[in-house]
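One structure coming up, written as structure tokens, with questions to follow.
For this depiction, one protein chain was excluded, whereas all remaining protein chains were kept in their positions.
Per-chain residue numbering starts at 1, and chain names A, B and C are given in the order in which the chains are listed.
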Amino acid sequence: MGKTIKIGVIGAGRIGKIHAANIIKNFPDVEVKAVADIHAASIAEWAAGLGIANVYDDYKKIINDPEIGAVIICSSTDTHSQITIEAAQAGKHIFCEKPIDYDVDRIHAALDAVKKAGVKFQVGFNRRFDHNFKKVRDLIQSGAIGELQIVKVISRDPAPPPVEYVKVSGGMFLDMTIHDFDMVRYLTGSEVTEVYANAGVLVDKAIGEAGDVDTALISLKFKNGAIGMIDNCRQAVYGYDQRVEILGTKGGISVGNDTPTTVVVSTDSAVTQDKPKYFFLERYMESFEAEMKEFFNSVLQNKDTVVSGIDGLKPVLIGLAAQKSYKEGKPVRLEE
Amino acid sequence: MGKTIKIGVIGAGRIGKIHAANIIKNFPDVEVKAVADIHAASIAEWAAGLGIANVYDDYKKIINDPEIGAVIICSSTDTHSQITIEAAQAGKHIFCEKPIDYDVDRIHAALDAVKKAGVKFQVGFNRRFDHNFKKVRDLIQSGAIGELQIVKVISRDPAPPPVEYVKVSGGMFLDMTIHDFDMVRYLTGSEVTEVYANAGVLVDKAIGEAGDVDTALISLKFKNGAIGMIDNCRQAVYGYDQRVEILGTKGGISVGNDTPTTVVVSTDSAVTQDKPKYFFLERYMESFEAEMKEFFNSVLQNKDTVVSGIDGLKPVLIGLAAQKSYKEGKPVRLEE
Amino acid sequence: MGKTIKIGVIGAGRIGKIHAANIIKNFPDVEVKAVADIHAASIAEWAAGLGIANVYDDYKKIINDPEIGAVIICSSTDTHSQITIEAAQAGKHIFCEKPIDYDVDRIHAALDAVKKAGVKFQVGFNRRFDHNFKKVRDLIQSGAIGELQIVKVISRDPAPPPVEYVKVSGGMFLDMTIHDFDMVRYLTGSEVTEVYANAGVLVDKAIGEAGDVDTALISLKFKNGAIGMIDNCRQAVYGYDQRVEILGTKGGISVGNDTPTTVVVSTDSAVTQDKPKYFFLERYMESFEAEMKEFFNSVLQNKDTVVSGIDGLKPVLIGLAAQKSYKEGKPVRLEE
Partner (left out) sequence: MGKTIKIGVIGAGRIGKIHAANIIKNFPDVEVKAVADIHAASIAEWAAGLGIANVYDDYKKIINDPEIGAVIICSSTDTHSQITIEAAQAGKHIFCEKPIDYDVDRIHAALDAVKKAGVKFQVGFNRRFDHNFKKVRDLIQSGAIGELQIVKVISRDPAPPPVEYVKVSGGMFLDMTIHDFDMVRYLTGSEVTEVYANAGVLVDKAIGEAGDVDTALISLKFKNGAIGMIDNCRQAVYGYDQRVEILGTKGGISVGNDTPTTVVVSTDSAVTQDKPKYFFLERYMESFEAEMKEFFNSVLQNKDTVVSGIDGLKPVLIGLAAQKSYKEGKPVRLEE
């Protein structure tokens, strides 16, 4: 079987490795021709195990390879926009991990380059492809619960990242909540018009000393009139808490957590069930595959990607507004 | 407010006290004129606290009181049929705790006396009045799940009774399963035609030494073609387990346990919820009130009781068949 | 049995009737000597049915009756503070339905009168006595989930009240959310320091035309550092939605809705379970009894009431702040 398309993976940290392995396992039509990482030596063995022929320390070798038709950008966030621009100029289709950038001007520059080059561009908001959330979106769109009134997302990590990570993360609103800003846009099909961030440092003082918050309730207004709330915490000791709850004029929808099993144990001291799946690798593995499938479908069938450049931009704008709201202690409106 | 009817309670053990208190609290039309108990002295204070004017050690004083229109028989099982006969002959309406008797001939004698006297007679199968099981019955009768195929009752006590009680209990099938034999008749509206008792002593050897079993799976065939199973254990350490599960040609019904609260606690070690309500006093208090309401309705409005004499007889016949099945190790058919 | 205390019920609308009936049924020590209502004629039959001897159209007859030791104030909100003052001056213990008043000065006047008279005073925040919420409070106080981080209350009615009611209700924040303001104080044991009301008219335009909102997400800050959110809607078509969800440093707690039964029906089209209990009469009947029990305990045993005057005042202050926040579109701090 000849491979239909050759690709390069740029950045082979945790998520880059996941994407590379998923593609090799699930897409026989796609050849991972090369992987680039600034720590090339440290990934050589991993790449060999997957049968990836080329390991570079300079991503430009991928950009400059005329055989490579698409790139998967999984490098550190501060490099996303620059690599996007170069890849677009080289005519390559682009899958870019979220966020595109923390700087709005640089996002615009990247999206402009994509537009000019006419290449496909998809942002890594994988949760749109999750079985639970996709069903919620479908139900809302079907009119099953009427007009939207209240939209709530609960998104809590099992444990906080190292403070060193927090310092370079762009802050919780851009690093963690950004997924939830995308989720509310995805679920509602509407835009956020105002944000008010009620937040604090309730998990780890060191996070506060690093200039960030670790717990937040973010109040939202939507263009369609609905109101919303995002509930974030860097630490839920019982595991990765990923839920959604919607109220509409004709009904409500709620999504519980996925669990490893459905086993319930009853003893004289308690009735216990499974904790949620521990973290995003367990919880969202299926969606990492599904987003790639959609990306390759878009490339191979020349269709629009399902998570566009504008979908990459908007959550950053909302995140920046949330930061401003928290700093100033008042609601912030988003410009049209 | 004048009381419409005066009654006497015969036997003031646990269940007798419950009925008396419930009646006084909930039925302003009904006057508990007297209570009789062979240990009259020990209940005097309790009776005074409820404002019951007369406490007798001889139930015949109630039988012979022409002012008393109905009796609630809560004495020990071996006295039920005899008191029923005397009360019926005295023209009193009768609510009799289950079972009527362990001896089929004596049951027939009691039911004959009731019939001859033309008095109301209701047996204390309170679970028919439970909110959960009543809804199952209503759903089945509505045709919501089509024709019945499989009928299962799970009925487990939180802890075994004292062995002294076991010895005089009539055996688990007549003491405990009898409620479930009634339940399957109530739910299906059909009669049991065959029973096979798979049982053992798996909780307490002393129960076996007393000649009884403590754990059983009782296989049933019904006249309407359905098959069924009753799951009994004298001990479920997590609490009183009272469930039902039905399969029909158009769907299934299941009933979970009632719990004290809906609280779920999630920690790093477990996700825990409430155990079932501990035992029948917590779980079925509502149904003890409801069965009395139906009894007084029948008496005051001259209607048939909702749990008839035949409903008192049939579960005993099934229980005796289960005993025979267990002893002989084979299925036993019930006579028409 | 002699009655230990005689009381008068002032206002016999829906909640007044509930309290009167509950007291008569459940507290043999308490005699409901009189009930007063401006529509005395319309309640005469009801009162006679319960055996209440005296029905007045002027509550002052209750205030002036030296035999009456306590009053239950269930009249319209605008009369609560005045009647409280008069009852206190007459030396009567007071159970007052929520809210005490919409006017802070009048609340202070009422509480001053209570203090001066040294009578017991309890406000009708019945949900504190609910089995579910009480368990949450107990768990929090036990330290089971560590320090509080996020406190959320969901409180939605099944259907909006008539617009005529909305117009005189004091507004959703004082009429409906006031229960939730009390709930967060009760659960956290801490005070609200800031409130931001994100709200809209998403159920019925007529409510908006009457100057009120019908849907709200109210963001809260607490003195102990926790943050919170109240989710209100005048209409949840699936029924009365009464839940709570807490995150702490050592775990989370969530409370689901109570349902009439635990029956689950599975057919080829769906797996369905019960909707929540329909409205507050079904859902909170138990708590209406429990709050009365606590009130009479306080009176008869000369103990502090469990819902004090300050507990009546604070939720009104928060509600007024929420109104201001909504009007001005920004967070409002509460004065110390």
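Throughout what follows, contacts are C-beta pairs under 8 Å (C-beta built on N, C-alpha and C of every residue); 3 or more make two chains touch, one makes a residue touch a chain.
Remember, predicted model here, so these are calculated numbers, not experimental data.
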## Note on the structure
Of the candidates B:226, B:244 or B:290, the residue in contact with the absent chain is B:226
#### Entry: Sole contact to the chain not displayed, among B:13, B:28, B:161 or B:252
B:252
## Note on the structure
Among the options A:75, A:149, A:266 or A:323, the absent chain makes contact with A:266
### Task
Would you indicate which residue among A:14, A:131, A:303 or A:333 is in contact with the undisplayed chain?
A:131
## Note on the structure
Touch rule applied to chain B and the missing chain gives residues 147, 149-150, 152, 156, 196, 198-200, 202-203, 215-217, 219-221, 225-229, 231, 233, 235-238, 241, 247, 249-252, 329-331
### Message
For chain C, which positions touch the chain that isn't shown here?
### Response
236-239, 266-268, 270-275
#### Entry: Touching residues on chain A - with respect to the absent chain
1, 25-26, 51, 131-132, 135-136, 139, 144-145, 250-258, 260-268
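Assume only the chains that are shown with their structure count from here on.
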## Note on the structure
Note, CA centroid farthest from chain A's centroid sits on chain B
### Task
Give, as an integer number of Å, the spacing between the C-alpha centres of chain C and chain B.
39
### Query
If you average the Cα atoms of chain A and of chain C to get two centres, how far apart are those centres in Å?
43
### Query
So which bits of chain A are touching at least two other chains?
236-238
